[in-house]
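Of the protein chains in this complex, one is absent; all others appear in place.
Our next item is chain A:
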Amino acid sequence: MTRLVVISAGLSNPSSTTLLAERLTAATVEALEDVEVTHVELRDLAHQLTDQLLTGFPGPGLAAAQEAVREADGLIVVTPVFSASYSGLFKTFFDVLETGTLDGTPVLVAATAGTARHSLVLEHALRPLFAYLHAVVVPTGVFAATDDFAGTDLQTRVDRAAGELAALMGKVSRVDTAVTKRRTVDDELAAVTPFEELLRQASEGR
């Protein structure tokens, strides 16, 4: 079973951001066999995201979304463009995600905006963000301006990106990358670093 998590930061209903997320999901599901999809609408988690910024721990809905992301074999992330970048809501979800969660995870980045003038937001905002988070960003990102939903060209790019994501999800098994993933608090709770090792690290300056 392959696990795909789709994160959409659209605010309105219906939302072109969610619409793009659905098209990318459908194309990815078609390219993969036996895939389980979890949709995360950040609008529904907006309060819990702010709460975690202040309290440091996630509410129940947000905790479930974070757990799905931790377990995911691949992600599709879609944001509207606000002030020449991803939205604050979108960024907050990744700000409060525990360090190391996305290590080695394939991520398809996508964005929507009113005009094609914003199209490079994928390259100057989303790609660096996910590079920083140690994710594997799919070569083709998908940007959709309002006009694009009227044409057929968008579907070509959706299919190409989805195919690339599916290929990475097939090839980059989490088992293979597990050795390079940073240890999280949950990892420590499951198998704590022995104290003699902590003493050694303290004296050797690691």
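Points worth noting:
Heads up, the rule we're going with is that contacts are C-beta pairs under 8 Å (C-beta built on N, C-alpha and C of every residue); 3 or more make two chains touch, one makes a residue touch a chain; residues count from 1.
As a convention for this text, contacts and distances are computed from a predicted model.
Remark: of the listed names "LLM class flavin-dependent oxidoreductase", "Helix-turn-helix transcriptional regulator", "ATP-binding cassette domain-containing protein" or "Secreted protein", the one matching the undisplayed chain in UniProt is "LLM class flavin-dependent oxidoreductase".
By the touch rule set out above, chain A reaches the unshown chain at residues 47, 50-51, 53-57, 59-60, 185, 188-189, 192-195, 198-199, 201-203, 205-206.
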